[in-house]
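Some notes on the structure that comes next.
Moving on, here comes chain A:
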Amino acid sequence: MKLDAKIPEGPLSEKWANHKFKIKLVNPSNRRKYKVIVVGSGLAGGAAAASLAEMGYNVSCFCYQDSPRRAHSIAAQGGINAAKNYQNDGDSVHRLFYDTVKGGDYRAREANVYRLAEVSTSIIDQCVAQGVPFAREYGGLLANRSFGGAQVSRTFYARGQTGQQLLLGAYSALSRQIGLGQVKMYNRHEMLDVVKVDGHAKGIIVRNLMTGTIERHAADCVILATGGYGNVFFLSTNAQGCNVTAAQRAYKRGALFANPCFTQIHPTCIPVHGDQQSKLTLMSESLRNDGRIWVPKDAETAKKIREGNLEPNSVPEEGRDYFLERKYPSFGNLAPRDISSRAAKEACDAGLGVAKTGLGVFLDFRDSIIREGKQTIKERYGNLFDMYQCISGDNPYETPMMIFPAVHYTMGGLWVDYNLETTVPGLFAAGEANFSDHGANRLGASALMQGLADGYFVLPYTVGNYLGEQGIAAAGKVTTDAPEFEAVEKDVRGRIDRLLSIKGTESPRSFHKRLGQIIWDECGMARSKEGLEKAIEQVKALREEFWQNVRVPGEADELNPELERAGRVADFMEFGELMCRDALMRDESCGGHFRVEHQTDEGEAVRDDENFAFVGAWQYVGESEAPTLHKEPLIFEAAKPSVRSYK
Partner candidate 1 sequence: MALTGLVLVLFVLGHMGGNLLIFAGQDAINAYAYQLHSLPAPVLWGIRAFLLVCVGLHIWMAVLLTLASRKARPEDYRQKATVQATYASRTMRMSGVILLSFIIFHIAHYTARIIPGKEYNTQLTEVPLVQGGETMLKQSGDPIMTFDVYTMMVAGFQVWWVSLFYIIAVGLLCLHLTHGVTSMFQTIGLRNKRWENRLNRLALAYGWIIFLGFAAIPTAVLIGILDAPALTASVAAEIPTQIATLEK
Partner candidate 2 sequence: MKLTLKVWRQKNAQTKGRLETYVLDSVSKDSSFLEMLDILNEQLIADGEVPIAFDHDCREGICGACSLTINGIPHGPDRATTACQLHMRRFKDGETITIEPWRAKPFPVIKDLVTDRSAFDDIMQAGGFITARTGSAIDANEIAIPKDDSDYAMDAAACIGCGACVAACKNASAMLFTSAKVAHLNSLPQGKPEKDRRVLAMVGAMDEAGFGSCTNYGECSAVCPKEISLDMIAQMNRDYLTAKVKTFFSQKSA
């Protein structure tokens, strides 16, 4: 298989305009003859469904939540980037493009990133028109803040709830179309498979989660906007329901999965409290502006703190190791996410970790409270301190906060070309579900930008192009009576029956936890050849055990959250192996992917542009066979690769 990214001709800055001119259009009066399925109702899915419906297509939109408004995009706190240059500080489309490619450690596709930067400005316009209450200056114009990885101030925000406000904007546009009958919304419906007819994606099989009914839905094309796979780690900042099922099903039906090993670990999360933990909570990185990160210098002191026999505040200055300030004097506590996360892990691996579990480092505001006064610190971080106290029970004004890195975002995803179309014709992937724009590491405030760019400004063109190419004669041709639907539905039912019939002894959650531990240990912040090889075997064995011994209570024809979980865990079991394989294949360190074999003497990541400047896209070839790797070479014309240094 030859991967064709279909990057348009012409200079970088003209590619998108050229492409928009050349692509096929569908006459407005013909659009109503087409049906489009959108799976997922977050920023990418909600925006795409609303925009396509406004254009006149018949849209069916599916989400597993009880309302499209609850998609996990809602949890994004920080903001959304856009090259508006409202601050007059030298921002431009080109600079946003450059920062994103560099931030992604030169593993993203230039043309896609450039387009992303280009449409970023329209996103802000669109959101303001919808009534998104972005922060404003007293003069009434929009305010900006700066974010990691950029030297300009280009992030738009709505308090600490930017994701929520953007999602509510998309949701309101979607609601309008639902009210008009242009979108048929299916809440509490989970997609369980893709149906291909003559090689093209023409529908999906879903389970109505309220009744357990298995339903067939046919359409002229299918868009997957189903989010990332961070929950393969069990503990992550993702919502409980986030899953890889839709992407994994698409992968097994022929869509290639790209760069699954690229995952982002966020350094400032609240540490795990014990084995009853279900989820990790992120705290804004801005805390690192005033907090100093440290661990005790000797393991004995750390042990005393863990056991509660020593107050952290009583550790004298000379007994503290401010390890980020020591290792990265110029960036100090503000070193990038991946670097800070790894340094914390190393400290804990050396037995210096604090928190009861030994997995935590201090983030200490003592000095800044002395320097700036408690009131100032309260004004800056009051809500974060309150949240920390609510979750941990400790008062961060009195005793140092504890933090630990957690999985936060996944850059990998279904391989898509410039049109966001996967290798299955008619099957599109958008938002976190695709791999395209962030390379090996995502910059802060770029996820929201990408989701909305895909949904509002890319898919409405490229979906039309696909439908136009198929011709009006093909519109609505495929119905759910097709034998292909019959066959896939049978597979789906078979799998559900199998899960329910095992009647073993271990719960789906317990298996999920064990899987997460393997992936976290061997395919988390630091990865090695031996570890990954071991993990692949362990995951395989765990999968076997799962299919022998899982206990799924309840029935198929009712609301059954454990059955839902079991299905998702089963897919994570398959996917986890693929992720480890990808990490093993990528014998270099880049962005969020750190191979211990490839580091400098000081522990910095060493990228291998000569051998690994490609997208690794995996093709499924069978249950018991190793997947086939396809490489899409990455060519950098405008942003020449350089070494990232934060010394």
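One rule holds for everything that comes next: contacts are C-beta pairs under 8 Å (C-beta built on N, C-alpha and C of every residue); 3 or more make two chains touch, one makes a residue touch a chain; residues count from 1.
Basis for inclusion: all candidates are chains of the complex that A comes from, given by their letters.
This is a predicted model, so every value here is computed, not measured.
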Given that all of 1 or 2 sit in the same complex as chain A, name the one that actually touches it.
2
Where on chain A is candidate 2 touching in the complex?
47, 50-51, 54, 65-70, 72, 74-75, 84, 86, 122, 124-131, 133-142, 158-159, 161, 164-165, 168, 171-173, 175-176, 178-179, 185, 187, 210, 237, 239-241, 273-274, 276-279, 281-282, 387, 390-393, 456-457, 460, 507, 509-510, 551, 553-554, 558-562
